[in-house]
Structures are given as C-alpha cells and as structure tokens.
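Only a single protein chain was left out; the remaining protein chains are all shown in position.
Read from first to last, the chains carry the letters A, B and C; within each, the first residue is number 1.
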Amino acid sequence: MTANWGRWGEDDEIGALNLITAEKRLSALQIPTTGQAISLGQDIQAAGVPMAQDGIRGFHLRPAHSMMYDGGDEASGCSTRGDNYFSAEDYLGLRIHGVTTHVDALSHGWKDETLYNGYSRNVINSFGAGKLGIQNATNFVTRGVLFDVARAKGVRSLAVDQTVTVEDLKACDTVPLEPGDAVVVRTGWRNVYYDDPETYDQLAWPGLDFEATSWLAAQDVVLVGADTVGVEFAAPGFVKGGSRGHGLLLRDYGIYILELLDLEELSAARTNEFLFMMAPLRITGATGSPVNPIAVV
Amino acid sequence: MTANWGRWGEDDEIGALNLITAEKRLSALQIPTTGQAISLGQDIQAAGVPMAQDGIRGFHLRPAHSMMYDGGDEASGCSTRGDNYFSAEDYLGLRIHGVTTHVDALSHGWKDETLYNGYSRNVINSFGAGKLGIQNATNFVTRGVLFDVARAKGVRSLAVDQTVTVEDLKACDTVPLEPGDAVVVRTGWRNVYYDDPETYDQLAWPGLDFEATSWLAAQDVVLVGADTVGVEFAAPGFVKGGSRGHGLLLRDYGIYILELLDLEELSAARTNEFLFMMAPLRITGATGSPVNPIAVV
Amino acid sequence: MTANWGRWGEDDEIGALNLITAEKRLSALQIPTTGQAISLGQDIQAAGVPMAQDGIRGFHLRPAHSMMYDGGDEASGCSTRGDNYFSAEDYLGLRIHGVTTHVDALSHGWKDETLYNGYSRNVINSFGAGKLGIQNATNFVTRGVLFDVARAKGVRSLAVDQTVTVEDLKACDTVPLEPGDAVVVRTGWRNVYYDDPETYDQLAWPGLDFEATSWLAAQDVVLVGADTVGVEFAAPGFVKGGSRGHGLLLRDYGIYILELLDLEELSAARTNEFLFMMAPLRITGATGSPVNPIAVV
Partner (left out) sequence: MTANWGRWGEDDEIGALNLITAEKRLSALQIPTTGQAISLGQDIQAAGVPMAQDGIRGFHLRPAHSMMYDGGDEASGCSTRGDNYFSAEDYLGLRIHGVTTHVDALSHGWKDETLYNGYSRNVINSFGAGKLGIQNATNFVTRGVLFDVARAKGVRSLAVDQTVTVEDLKACDTVPLEPGDAVVVRTGWRNVYYDDPETYDQLAWPGLDFEATSWLAAQDVVLVGADTVGVEFAAPGFVKGGSRGHGLLLRDYGIYILELLDLEELSAARTNEFLFMMAPLRITGATGSPVNPIAVV
C-alpha cells in the first residue's frame, strides 16, 4: 500500500501538507465567529500530566526543565551582567514522542524498511532523519474538525477497551471532511489520568480502529490527532497491530499524527469546526516536534 | 517606572497579552489576502545558523538533537516492537535563550529585584519561575506589523554600530500601531551571519535604541521582535545599558520579546501588515520558549 | 558545632582528606593479602538498580545513557570517518546524587547558611560550587574499614526501621579506627531492592543514628559510606532529623559521604580491613561525583 507515494513528486518530503493551499488557508480564516483562542497543548512537566509509561520501549526520560541562571543567583550575590538588570536562562531536555503534545513527522514511522514516498529507513541514523525531517513541515494553518466521540456517546471517557469505529465517527454529526482538514478525535481518555491514574498508567487506551483510520486517510486529511498517547486503539500490552494505523497514515499516505492533545476546552466550546494553527519547531532532522496547537472558534 | 503594573489586576501574570481580545483576533484574521504562510523561525541546529556566541554569560550549550531509536537500529537487527512497523524516538536538549528563535516570558528579566507586576525575583529559583512562567501565555493570534528598517534604508543589513531610532521606525511607512499589535523589526543583521560570520560573531548587533523601545512600549504593543539575538542595540562588548530596553518591555510594561527571527521571506512578501500567530510551548515555570511564529499575508 | 573548621587552615577546601598522608597511603598498600579487587560501585542504568524514588525533592531524572554514533549507523550506510575503521560515541546524562554510587563533596550540604570551614552557602549558585567543589578532592587511597552490621546481626538486611547504634558498630568486631580511614557500613538494605522492591521504594531505610555518626566523626575518619541512599537512618517520610548527620559530617567535620555502595562482594570476602581507592571525576564546581570505589583485599 503506497497510497500517496509520488502524488506530489518523487522528491516530495511534506506529503499531505501539500493539501493546505493558500485558498484552504484563506477559507479557514473565515471560520471563527467568537474569536476565542484555545490551546490544545498540555503543560510540559516532569510529572502531573498525562504521558506514556516510564520504561516503554526502553525510554525513561521525562521532560526536564532546569534553570541555568535564576533569581536565587542574584539573591546569593552572583551576577552575569554588569548592570542593574538581570535575566534568567533555561534549559529544556525533552524526549519528543510520548511525554507531551507532539506531532509525528513523516520520518517517524516505517514499514518494510521504507518511509513515506519510498525513502529508505536508512536515512534515519544517529544524526537524525536525512529525509522527511520535521523542519520541512513549518506550519499548518487550516480548517480543524473535531470528532467528539466521548460527547456523542455521552461519556466522560471511552473505556480502555473501546475502539472508535467509522460508525462512531459518523455519529459525531460534524461537518463533512474536505481535503487538507486537520482532524482531532476526542476520546476523553485524558480525564482518566486525573480521575483514575492507575487505570491510565496501564499503557492501553481507547482509539481509532484500523478501518476508521483508513476512512479518515481516504478523505485526504492533513493530520489526525487525539487526546491519547497513540491516536490508534491500543489493547493492554501494546502488542502487534497497535501501530498498523501509524504505518498507514505516516508512511502510506503522508498524513501527520498529533498525540497527547488536550481537547477538553475545545469540547466545551461546542463547535466541531474551527481554525487550526500549528507551527512545529524547525528541528533539523527530527522525526517530530513538541507543539502547542491553537484552535480559534 | 512601573508602567503597566496593576493595570490588569494585582495577580495578573500575562501583561500585554491582555490586549489581544477576541475582537482583536477576529479582526486580524481578516488581514491576509494571498493566503501565503511564512515561518519566522529558524532551523534548530548545533551549528550553521545564527546564535549567540559560545561562552556568553558562561553558557556553552548549543542545541542538541539526538536519536534514541533510528533506522540504523533496525538495520542492525534491533527492534523495540513486536511487528513489522518501526518508529523513531528523538531527544532535544535546548538552552532556550540565545540559540534559536524564542520568546521571552515576563519572568525572563528583572530589575531592582522585581519582575513585572511587582513579583519578587525570588520566585525564580532552580525549579523554575513560580510566577509569570511561559505556560501562562499559551497563544498570540493578532495583527503583526513589520518595521522593515533595512529595506527602508536600502541596505542588506544595518551596520553593527547602527541604532534604530524612532525616526527610523517612522520612516518605514507602515500602518499606524494599535493596541495588541505584534511588532517585528527587521535589521537584516541575520544576513551578516551568512555573508561575514566573523563580523556576526563579535557579540554586537544593530537594534532599537532606548527611545525607540520606549516609543513602541507606549503604544501598547503585545510584543517586540527582531532578527537579532537581542532586539535592542548591543554595542561591542555587551556592556551596561544593552539590557535597559529588556527591563522596560518585560518588567515595566509586561510586553514580550521575540528574538532570532528570520524575517527575510516576510520582507520579500512586501507587506507590513499580516496575521501573526505564535504558540509557545507550555513549559511549566520556563522563562521563555522556543517558537516558530507564523505570518499569514 | 564547627569541629574541624580552621584545623587545616582558613582556606582549606579538602577537610578530612588532609588526614590521608603519604605514610597513610604507603601503609594501606600493605594491607592486601589475596590481591582480589572488588568494585563497590553499582551499574549506572535508568532502571533495575537501587536508587532514590522518582520525584524526591522534585527530581525526576534517572541516568540517561545514549549513543551519538553506533553500529546501526554503519549498518545503515552512514560513516563519520573516511576509512574502514569505525568508532562509537556515547552521551551520559546523570543527576549526581541519588541515582548511583556517588561521593558527596564538602560543598554538598550546609546549615545556618554556612558550609565546611565557614564558607557561605552563597558560593553555590547556578554555575556550581565556587568553593569546596569535588575537583579539589582528586583521590582517596587509604585504609578501608568495613562495619558489616548485617553480618554481625546475622540478617540479610536490617529492617527499614532499624538504626545502627554505636553498640552495633562496636559489635562488628573490626579493627580499631585510625585517622584517615575510610569507613563503610553494610546494612544489607541493597538486598531489599531485589527481594522486595515495594518495601525498598518507600523512601526510608536503616542506617546510622546521630550518636553513631558522631562517634565515627570523632575518630577522624576521611569518609563514611553505606549501601543505602543516605548513610543515616531515614524514617518513613524522610522528614526532619534525617539529614542531621550529613550536617555533622560534611559541614562540621569536613568528612566525605559515600552513598549507594554495593558491599555484597566485599562482605563475602570476609575481611574488615582493606585497601580503599576512589578517584572522583574532577568536575569543576560539582558538589559530588559518581564513583566506582575499589577495595583490594
């Protein structure tokens, strides 16, 4: 399956982002009616926010924010400047995937040794992704469409073993999808982190089944996001199959994935259509970026 | 001088961001005419892009992007998953100020032991900023106004010892400023990094003089940005006075500062008015965030 | 209490390390009879070894070892060299205290705003310890004395609520202490990490009571170490008092502290006297260093 390979040229590195045309942007800017801006990103902290389990796939690093210069230094008589003005310095250490809201670049996932558009997975080595790095995808300004599955089902959160099917998506009664739309799916699973941390911590979550993922991909969306670690349904144990949809979206279609969204405030705004804006950090060779997407309604 | 202290309440932590109202946003969305989206951020790399000198104020850390899992691992027979799908993992280590495009939070600078709105600089310790952290400023969607000083003067870049005065700003023939506007000032200094790296590396740059900074602040802008490390003029040696404008903007007025912008493409678009969108990462307690601001024209 | 302040001069920065004279070293070299060398350090890993709880005092960082160049890179066709020879590159990220075997420098702890020898705690700021940094203590080659409390009591480990008293130390039937000796106390608590991880993880451990700590300090030892996170007894909750002995040793006496030792193999060697060798990394301004002390018996 190589759905969109070659569609935007043999050398293309941005995939479905090609679907966000100037016209699409101008059209999306006309959507907002109230002017309310809603952040869909979560706070970046070492603890106290939803993230993947410590130790998953061998990774143990949580976000690390530290100060290289702070008010205490001045209090103790130190100064790095010659005048009466002081300024702080920060350091951020961040595993990009799994610990905060982030977008997956098209280089993030592969199958049968190939990435989107046929690039070899060998272009990704210790120095980063030689192709399809996130720096190629500098901005997403488009229409956002919310599938508020939890609201449609009248629950605070889907259950851990609940998949989101095509029927579930259609039941959301949202606007018809158009090419270049940014789709976000709300399961409410984020609430479980706060309601019942132990259940959240089992490394399983509700999400799209493969058919639903395929249905979205076939409609030429630019990205699919969710309020879980993995967008797709993950049965307890995180075993085979859980990443099949990643392969379909990233590799076959060149569609971006957005994870660990906070969709609670957007849900409360009760609109399924909005202006979506996201600007990944231009990290050369990265296979993703932390982001703080904004919805204007 | 405590210009805006108390203006938005004694407990306010977002300062001039209060000036971006829902109406301001809706109005800004109407500006674009072509739908072109321009990234104002620079690539994040360990070398090959403009940044502050190694060693300034004792800081030697350049951006570090490394791979925790990559294509080479699969090539050598390793797999962290049970199926035919693979995915990469990245790590980003980033000193926030000085090495890439970033916004200064209101907690970034202080004077006379106080921050914006009268908070003590003691709230900033090794665990971060207890007040005025960047996580409070989740998004900036507003009108952007470009002062293209280099173009107005007909030069590729201002000289290292050239200040930008109120007269220089007025000579840019741009739209009149209104409350909540995001102002970016183009000196062209970024070009010097590529044209003449040794000159760039001397830790001095052209920029706003104090009077020009004050003039902008008095017009209730939400932020002031530039294509240099420091927005303000910095005479060789980076000595006293160079940060006086930082104190005025951040601390006295609660106005944000945006540094190391890439304004070349925006300049080429030949419009001084645009839709400005920026979403800092919500790093709890950080005194700034790497950003990739977007202009839609 | 300022027991050893001024004893080795007003400017002294190495404290009890002054007690290891050339004669002391030559004498210690004569102790070994079998030539067996035993490592007292533990493996440095993100998981699977004893360490302090995640989150203690706000710190969440576990040891992070990553590869900046590896065999997989060559397997995928990358090479950083021009010939047939390849070499790897590693990165180590390490919180120094609490996650692996480490020595506390004399700058590590303070009381009443002062460090050992009367230095102000203000010398320790975001740039490190301006005085008493670990780089001053380049090596410890001396006699080691083991107090094998667990063996003396005939248990695999002391219980979590068990203190080690002066009587317990005296009951170990070891050699009389002499100035400059390196003392290590075995509680067996390390075994609990493997036997019963939940009990280990409660952030409490057996250890020296204050009287026993004082007794050791009064005998002019150069360091006191143990196979726990904190040497001193820590009652569940890690509340007041638990660090009183740290203050006594580091600050009052200038005696070093060594934590998270692995004393199992040394215990099995059944000798209480040995050649002790430890060489902290010379990290300028650090208040401690990871170490791998060696006992030769």
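One rule holds in what follows: a contact is a pair of C-beta atoms (placed from the backbone, for glycine too) under 8 Å apart; a residue touches a chain by one contact, two chains touch by 3 or more.
Owing to the predicted nature of the structure, the values given are computational and were not obtained by experimental measurement.
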Contacting the left-out chain in the complete assembly, out of C:3, C:29, C:152 or C:269: C:29
Contact footprint on subunit A, counting only the chain that is left out: 58, 66, 68, 70-76, 78, 91, 126-127
On subunit C, residues whose C-beta touches the chain left out of the figure: 21-26, 29-30, 32, 34-37, 39, 41-45, 57-59, 61, 63, 65-72, 74-75, 80-98, 100, 104, 107-113, 120-129, 135, 138-139, 141, 239-241, 243-244, 246-247, 275, 277-288, 290-294, 296
Those residues of subunit B which, in the complete complex, touch the missing chain: 46-47, 54-55, 60-62, 64, 67-70, 72-73, 76-78, 93, 121-122, 124-127
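Keep in mind that, in the parts below, only the chains that are shown with their structure count from here on.
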Copies subunit C and subunit B - interface residue numbers shared by over half, same or different: same
Whole-Å separation of chain centres (CA-atom averages), subunit A against subunit B: 24
Residues of subunit A engaged with two or more neighbouring chains: 61, 67-70, 72, 93, 121-122, 124-127
